[in-house]
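With one protein chain removed, the remaining protein chains of the complex are shown where they sit.
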Amino acid sequence: MDQPASLAIDCLSHGFGTKPVLHDVQLRILRGQIVALVGPSGCGKSTLLRAIVGTHLPRQGTVTVFSGNSHLTGHVVEGPGRDRGIVYQHYSLFPFLTAVENVAFGLMLDQTNISYRLFKFPRWLKRRAEHLKQAREFLDRVGLGSAASLYPSEMSGGMCQRVAVAQALIMKPALLLLDEPFGALDEAMREELQRMLLGLYQENLAARRKGELEPHTMFIVTHELNEALYVGDRVVGLSQYWDWRQAGHAQPPGATVVYDCSAPIFEPDDTRDFSCFAGQREEIRDVVFNPDSAYPREKHLRYWQELEQQREAEPAP
Amino acid sequence: MDQPASLAIDCLSHGFGTKPVLHDVQLRILRGQIVALVGPSGCGKSTLLRAIVGTHLPRQGTVTVFSGNSHLTGHVVEGPGRDRGIVYQHYSLFPFLTAVENVAFGLMLDQTNISYRLFKFPRWLKRRAEHLKQAREFLDRVGLGSAASLYPSEMSGGMCQRVAVAQALIMKPALLLLDEPFGALDEAMREELQRMLLGLYQENLAARRKGELEPHTMFIVTHELNEALYVGDRVVGLSQYWDWRQAGHAQPPGATVVYDCSAPIFEPDDTRDFSCFAGQREEIRDVVFNPDSAYPREKHLRYWQELEQQREAEPAP
Amino acid sequence: MIGEPIARVWHVTLGIGAVLLLLIAYTILSMRQHRENPDDKTIPSWSQLSEGVKKSVEVNQRSNERWVVADAQATSLRLFWGVFWGVSGSLLIGMLMGCFAFVEAFLYPPLAFLAKIPPIALLAVFFVLAGTGETMYVTMIAFGVLPTLAQTVYLAVKEVPAELRYKAYTLGASHLEIIWNVLLRHVLPKLIDAIRLQIGPAMVYLIAAEMVVGDVGFGYRIRLQFKLLNMSVVYPYIVVLGAFGFGIDYALRKLQAFVSPWYAKGY
Amino acid sequence: MIGEPIARVWHVTLGIGAVLLLLIAYTILSMRQHRENPDDKTIPSWSQLSEGVKKSVEVNQRSNERWVVADAQATSLRLFWGVFWGVSGSLLIGMLMGCFAFVEAFLYPPLAFLAKIPPIALLAVFFVLAGTGETMYVTMIAFGVLPTLAQTVYLAVKEVPAELRYKAYTLGASHLEIIWNVLLRHVLPKLIDAIRLQIGPAMVYLIAAEMVVGDVGFGYRIRLQFKLLNMSVVYPYIVVLGAFGFGIDYALRKLQAFVSPWYAKGY
Partner (left out) sequence: PPVFSLAWSEYPSWSAFGVCHETGLINGAAGKLGSIEEKWGVDIELKEAEYDPCIAMYGAGQTDAVCITNMDVLNASLSRPGVAILATSTSYGADACIVSSAIADVKDLKGKKVRGLALSVSEYCFARNLQILGEDPAEYTFVNMDPGAAALAMQQKQADFDAIVVWNPFVLDTLNQRKDCHVLFDSSSIPNEIIDMVVMSESALQKPKGKEFASAVADAFYALNKRMADATTRDDTLIALGEKFSNLDLQSMRKVVQQTKFYATPEEATKLFDSAELKDTMTKVVDFCVKMEIVAKKPVVAFGAGATGNLVFDPAYIAAAAAKP
């Protein structure tokens, strides 16, 4: 079974002023993957994500998103749009809406417009009730059924982030982007939310087994290696530390993808034993985070070979 | 060598409204110790600390602090005072003073008064220069010599906390209290500050070897067990979960000390291998944090016995 | 220790005590003044004051109205419409400025300058340019409160984190929905806060205008009675004005809690 | 997309454009008015305006003064002393209220009420109580700005985290040092912010009072020239007033940056 692509980033470069930030980034994400993006602080992870959301368009190169359900069609990103969901670290919710209203907000914006809501008020009310019901189901899925009528200011940071995930999930985006979504939370809360994401990945696997399209594709920026390896099924490393002199640049040209490998897959109830990926962690530290690392940038991009090997190993269905 | 006491808490009880929080807390801290206080969230750790600082006086019982340098004399706490330093989690610095001014602030308040500063201005200027010099030395000790002229809003949370520690240390308090001092910081920053505290403990050991009075006595509230065991040479557990029915109470009487044991001692450069205290961690989890735990409260107070044994094992100097 | 709280009962007692003390001080002042000059009207005695109050609330034979009722009606209507148009205008302008950088660049300099001119000095301009009918009061209040309110709205829009706008776009919002469903919701409570602060100035313009033109309204009555040195009417009117301000403030706070419950919860 | 920024050069161009547009609109308005009535003085032509400006800045033969200089001097002195005493008083009262709960309980109710009365209505009371000399201006401004400023100081003191007070005590501070070295330092920049906001109202009281009892000062001149319908003097005076307000605001911002550099750094 060939997984269709969900995102394609081609030759993307970006910078602020005269300072280059991203250099010739190439990345392809397949439907159903949970890709974790790691990199040194300030290397441009958020910038890359913003380019995908479409709020800060790249200087060069394109971002193509493939959406639609049965036949995925691609379109080049030119601004933020309905097909990509985003969960930020802060500002995760609209402060003037309760939890359930926050989750239902997207349904409202997407399915109705202002004139409908104003001039077909009775019909809108009915529709609204459906939306809220659906939103409540999603809240239940992230374990917040009882907090439906709380405002963001009345919830803890962890609750807010969970609501934000529900808010994004309900829209069934072709691609869900998360920018350090759990960065501001404490350890226990992080663990819980990480397990939640693993649960979504299990839904993907279940769908794949049934031969359906996977419902969730995610791209997660994180600065915690453990989190990346635990949650992601693939880890991508973005770094400004690579052998750019070799590549013919006189000045550092900016960060690019220097690491791309699959990561171990956990189930939500597995014990969180991080020792199993100690080796990979050290490798990433060395390749991505070490300022003195000077590997050619292709050297650790092993993901597609790994995928080949894995497919060969798997028996045909 | 008999260590003199630095703090004695006797039969201390406290509550808010009709809700009891602390019940009959007994605790004695010796000069030169770094005692970590752990306990479930909301059990009253901060309340206990406030009682020691003197900002929230207990309903019953007394807090006695022993200060002075060669002959320690005790006095009952009736309000915040010069002999106890405090480092809070937030609000750690005076926002209107630069780092070095923050550190020198205590010297100014303690050694001079307003009329001196106003009416003996030239003399005060000289004195001020000395203070700032001393403060700069302390900033160097916490590794912030280069940040001396930054305002708190210009520093990261970790830098602020380090300045706050310097600000407290410069006063050479008989007892330094820290209320979740690193709670808001990220992992790397935490580690660094923990190592800094271990460095202070080494100063204590050096002083003891020379037969001098130990310069630093600390009482650290934390909610991280690893931190408590790593930084503290003794761990005290405060908990509302204990066998109070056995003790004749009809209602839960509040939290009390249910755990008191020594902890392994690390040097700043030791590798942070937490596996060595996995057993103790599990024990604390069970005794202090488990809502169903119903041990008599004396059961896990082993510190004084341990101290005895240790002394017996040690050869007389 | 500094900052130590005291019991609630003390709070109430001392508050009442303060008011009582003020009243007693006034009484003494008035008595002293009357000992010097029994006909004094500048610091009226309590009996004079009650005369004044009676005069204000009883039906006046000549005009067949209760002064205070007629004045309150006229003043509050003027205030309402003035503030209404001022708020509408500032909402429009502030929103446009917050949303579109070129409108901002265009309107900010004149607004900033206008906001700095003491409106009382503009009275003259308004007489000359806007006539002296009811529309003058309304225009004056509207123009008086507009610069500050528009700036508030504009800043409030600017304060909305860009991330929230972006997110709304990813949820399928149109430009208009961003304005209506995101920005406006954000701005509303702050606008109400700003209106609360602007009620004071609005009253000042209105009272000042009523003092020089007009034949009904709080300002008119205070000016007239002051000219007649009937301080026994002026003082009660001032108290009524204070209560009026309090009432509006209270109503606006309630309104805010109603339209933006999230705001009160310490966002 | 909503909220998209534009280039700096556009900002400047549009800002200048707005001012130019205003001037052009004025010119057209004035020309139309003068076509109807060549002697019109309500919307003076540019030549009339320059006449007016000349009149204001040249030495006046009758009084042997330059109007605008004499007026600016008088008004700014009155403003300065009024604000000075108002600030001093409010600092004292606000500090006491913030530090001592019983003072707070005692003074809060009267202050809250006073803050709600449109000060212009109190003009009458001030004439009666403070006479009509220079002291009246000062008292009026001082009392006018006091309630709001005192409330600001009080709230600013309350906002200081208790932890900082506690910590200062553990560092050996006396009660007085807490007030002087901790609370005051905290309050200062907020007080300056509040003063910036109160300059407007203070100007309003002052101008209003000068209109009634002054024989020099901006308010006096504007009223007199308004009565003579010399709008060619009134308009330039209003622009000067705006510039005056701007200048004071700018000076206060500089002062704030100087005495509380930490505040500007985004505390």
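The letters A, B, C and D name the chains in turn, as written, and every chain counts its residues from 1.
Assume contacts are C-beta pairs under 8 Å (C-beta built on N, C-alpha and C of every residue); 3 or more make two chains touch, one makes a residue touch a chain.
Quick caveat, the model's predicted, so the values are computed rather than measured.
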Displayed chains contacting the withheld chain
C, D
Out of D:Y26, D:W81, D:F127 or D:F246, the sole contact with the unshown chain comes from D:F127
Given C:V69, C:L228 or C:A243, the one touching the chain that is not displayed
C:L228
Hidden partner chain, touching residue among C:L184, C:L197, C:V212 or C:V239
C:V212
Just to verify: which one of D:A70, D:L229 or D:A257 makes contact with the chain not shown?
D:L229
Footprint of the hidden chain on chain C, which residues?
37, 39, 42, 62-63, 124, 127-129, 131-132, 211-215, 223-224, 226-230
Suppose we count only contacts with the excluded chain; which residues of chain D make the list?
37, 39-42, 62, 127-128, 131-133, 211-215, 220, 223-224, 226-229
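Just so we're on the same page, only the chains that are shown with their structure count from here on.
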Which chain pair racks up the highest number of C-beta contacts?
C-D
In whole angstrom, how far does the Cα centroid of chain B sit from the Cα centroid of chain C?
53
Contacts with two or more other chains, residues of chain B listed in rising order
79-80
Per-residue multi-chain contacts in chain D, two or more chains:
1, 162, 169
Within their complex, state which residues of chain D touch chain C.
1-6, 10-15, 17-19, 22, 42-43, 98-102, 105-110, 113-114, 116-122, 124-125, 128, 162, 165, 169, 175, 178-179, 183, 200-201, 203-204, 207-208, 211, 218-219, 222-223, 226, 231, 234-235, 237-238, 241-242, 245-246, 249
Which chain D residues qualify as touching chain B in the complex?
161-164, 166-174, 176-177, 180-182, 185-186, 260-263, 265-267
Where on chain A does chain C make contact in their complex?
53, 55, 79-82, 84-86, 88, 90-91, 94-98, 105-106, 108-110, 113-114, 151-154, 167, 171, 173
